[in-house]
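Every protein chain but one is kept in place in this view of the complex.
So, subunit A:
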Amino acid sequence: MTVSTGSTGGGVEKTDLVTVTIDGVQVSVPKDTLVIRAAEQIGVQIPRFCDHPLLAPVGACRQCLVDVPDAGNGRGFPKPQASCTLPVAEGMVVSTQVTSPVADKAQQGVMELLLINHPLDCPVCDKGGECPLQNQAMSNGRGDSRFSDERNRGVKRTFPKPINLSPTVLLDRERCIVCQRCTRFADEIAGDPFIALVERGAQQQIGIAEDAPFLSYFSGNVIQICPVGALTSEQYRFRSRPFDLVSTPGIAEHDACGSAIRVDHRRGTVLRRQAGNDPAVNEEWISDKDRFAFAYTHGDDRITYPQVRDDDGSLRPASWPEAFTVAARGLAAAKAAGGVGVLTGGRLSAEDAYAYSKLARVALDTNDIDFRARPHSAEEAAFLAASVVLTGPGNGGVTYDDLESAAKVVLVGLEPEDEAAAVFLRLRKSVRAGGTEVVSLAPFTTRGLAKLSARVVPTAPGDEPAALRALAAELDATSVLLVGERMAVVPGALGAAAEVAAASGARLAWVPRRAGDRGALEAGCLPTLLPGGRPVADPQARVDVATAWGVAHLPEAEGRSADAIVEALAAGTLGGLVIAGVDPDDTTDPAATRAAIDAAGFVVALDLRRTEVTDRADVVFPVAPTTDKAGTFVNWEGRVRTWEAALHNPASLPDLRALSGIAEEMARLGEGSPLGFRTVEEARAEMAQLGSWDGVRVEASPTSVESSRTDRGSDDSTGERDDSTVRLATWKQLLDNGSMQDGDKYLKATARTPVALVTPGDFDRYGPTVTLTGDRGSMTLPAEICDDLVEGVVWVPAGSVGNGVLADLASPGAAVTITGAEGVHG
């Protein structure tokens, strides 16, 4: 299938090495390495503040001064040089503070100056204890200040205490040493230069424009890289001392990027999250959602014990063994009454997904399992089986690094700033370095696309296949196609992507939105795939898995998709449902999903929090959030990232533990086999042993569905477009009403205001407030002009208003009518 051409990423570049002498030690480093990093190679840490390896050098703080007696040309610099801006040169001789009294004095002098105006409020400062200024003042500063002694009492510059830069970020200007890390981050990395230096001299400070707060999806990173306590988090301020925190590495659960995070907790409570450092994935940056959205795990609605439906119809607490028994009996009965469907949602760890996958096959004897709690299609399932599953960094799959080296990255149905934040940042890095052109098939130039200097191919929802084919001629092996999960419901889109990629040699990757999607795919939470990408339809694959699992046989027929499960439940052909972390409002047809849950004879729900689904279930199991269990996320690349439990909460168990209990109980009833594992470690071991499918992959079926929209709008049959009918473009913004953002009001306040984007013509016609009406309801929103929005299209955020577009309006891509809102004069 995908073969590494070696054209990108694989080639080993010959690097020119330069040899320099630092403190008498010779070291060879790649050309253009900065002296400050060359020194690290020999174990010398030169103190620094403004320097950051992922930001352009600026040389502002002057803390890293070193003596350079020989610049490599036999002559030295007369003055100490900033090692953070000085590239190495062959034969260069550098003396750092370790060997040079001049450098040492220069550094101590700068440190003393930095402290002149710095308040001595370390005992109440959030940064105290993890503060580069504090630490380096101790390691490279004078023992005492000459500015504050009796004889020489100076007057410090003062400012009123913190001011808000945004709802999440506060600035204490007294503490600021104006190293410009934050402004450079905002400008260079995030592309949101809404903070800047203002005033000058000792009054110089970071500022925002009036009424223009620092609203960036990545604003929290500046708090983390601030080398002093000037930028603090509204959420974390005054909550803890760094030395009381326990830090546990984790993987962000809010998108499919696989970003490394650090979970800082104290006595069983998560107090903050920081970006981890994963150079292959998120480098050192995370989105504000990854950083701030973690309160959802400790709300009042957290389920802490199993529940079963009582005789009087109410849910009552139950012991684990009782819940296992009730669930097993109910499922056994449902199995007899037509079968049980399994809907797993997209938030599971790979181990949990594997447990659902195995439960369905060995205990429920069905392939009716689907992780896709969102609009999907059979074409998508075929695409995932043929082109996505089992691809990964090791076997030619597209990686973050490939995004950086690609000459062209084409985004199809993917808005990275909203849907895959780390992808956005990596693309921006590449674009800024001049390496990559981003092309997007999108209905308009989004803010994110503008920051990527992207070429937008104006594409109405549904027209992507044709647009993609038109683009095919300019693609080659140096191009990458990134296809978003939204393309599942555009007939022919995924097929066209695979076809165009194959024909042009461009590399293809699928970028889902949810953290667990890719892992669930690999684990076989799909009606057509078994774990390890094994096709259900392939007898050899079934034998393979059955042997490994020690069962006689596996169900042979391909199962039902999520939509078909919903349909079958409603029709009564399926008897029961196991459902985990699915919000009906996310599904293809929310009303139908609700009706199906109601219609189901028996429902087992596994969830973190009380939801309308758990309210309708017959048995409810609490499950652990990512902080309470070990797990694995497989990110969009197919890269495997595991984490260990941060908190130890004996009552908080992973899904797989509940499932194994159910399966054991069912086996006791003579229904199927037990799962054979009870812990994450055991599941991991079994998954590793099972391995991946090495047999014949499913062939990509030729694009059988011609791109057409005949079934997408009710009024297309006449061929005439009613003026007031527009096609609905929509996707979820990074920050919206998603339930995993619950509990942090500061983060919520940074979400973008929901508006309907309309063409200038539609704005003139319908005024500043519009009502959109689709087959599921109406939505009234402020309208905003979007200059380059494709004619005949309206865009609304999918999850920012009411119950979301799917529940309240219509399917993405459907025809909706637009009218001026009543009582509002345009």
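Following the convention adopted for this analysis, contacts are C-beta pairs under 8 Å (C-beta built on N, C-alpha and C of every residue); 3 or more make two chains touch, one makes a residue touch a chain; residues count from 1.
Rule of thumb we're sticking to: contacts and distances are computed from a predicted model.
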Worksheet entry | Per UniProt, the name of the complex member that is left out, chosen from "Heme lyase CcmF/NrfE family subunit", "ABC transporter", "4-oxalocrotonate decarboxylase" or "NADH-quinone oxidoreductase subunit F" | "NADH-quinone oxidoreductase subunit F"
Worksheet item: Which listed residue, A:63, A:216, A:459 or A:479, touches the chain dropped from view?
Response: A:63
Item to complete: Among A:25, A:54, A:71 or A:113, single out the residue that touches the unshown chain.
Response: A:113
Worksheet, complete the sentence: Where subunit A meets the chain that is not shown, the residues are 57-63, 65, 78-80, 85, 105-106, 109-110, 112-114, 116-117, 146-147, 151-152, 154-155, 157, 177-178, 196-197, 199-204
